[in-house]
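Structure first, then comments.
A single protein chain has been omitted; all remaining protein chains appear in their positions.
Then we have subunit A:
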Amino acid sequence: MTDPDRFKDALLAELQSLRAFAISITGNVERADDLVQDTVVKAWTNMNGYTEGTNIRAWLFTILRNTFYSDFRKRSREVEDDGAHASRLAVHAPQHGHMDLEDFRRALAQLPDDQREALILVGASGFSYEEAAEICGCALGTIKSRINRARARLGEMLSVTSGADFGPDADSYAALAGADGGGAKTD
């Protein structure tokens, strides 16, 4: 039985991380916030499905990701079409964002969604390979190979594109979600 007060504190503590992950898979702050809201409500409703002592962040990320792929993505796709480009450009680097990182954001955006997701989970969110595999519902080896390919590709792109002149509207947050604004496209 999960203690509601402790559970609520834990939810509160994870909001920032949840939101960052949501932004990284939706590429859009507004949709990310809707996704986080759905996730928080689902988590609260199913709190007894959480085993105390296990990694609550991984548990929440799994809910968030499943929510995105099961219903959220379909729903948001319907209203997205025409607005996709505009909304992506509206989401810029934070004022304090490092312009030096633009090349990297651009390169990250060009990764296939599944590779970028795996890389972010392990390389930026601090999950183990095992946890990332669980969150993504795939085999450990799949996560490892996605990350290896992502790193190799980034290494190539950043070697080649360094010094290239990127325009002022280079994607930023959106870059975390890919050039197409999110989704599970693998190409």
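Keep this in mind: a residue touches a chain if its C-beta (ideal position, glycine included) is under 8 Å from a C-beta of that chain, and two chains touch if they have at least 3 such contacts; residues count from 1.
The working rule: contacts and distances are computed from a predicted model.
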Omitted chain (choose from "Anti-sigma factor NepR domain-containing protein", "2-isopropylmalate synthase", "Simple sugar transport system permease protein" or "ABC-2 family transporter protein") - UniProt protein name: "Anti-sigma factor NepR domain-containing protein"
Positions on subunit A where the hidden chain makes contact: 4, 8, 11-12, 15-17, 19-20, 23-24, 33-34, 36-38, 40-41, 44-45, 93-94, 96-98, 100-101, 103-105, 108, 119-120, 123-125, 151, 154-155, 158-160, 162-163, 173, 175-176
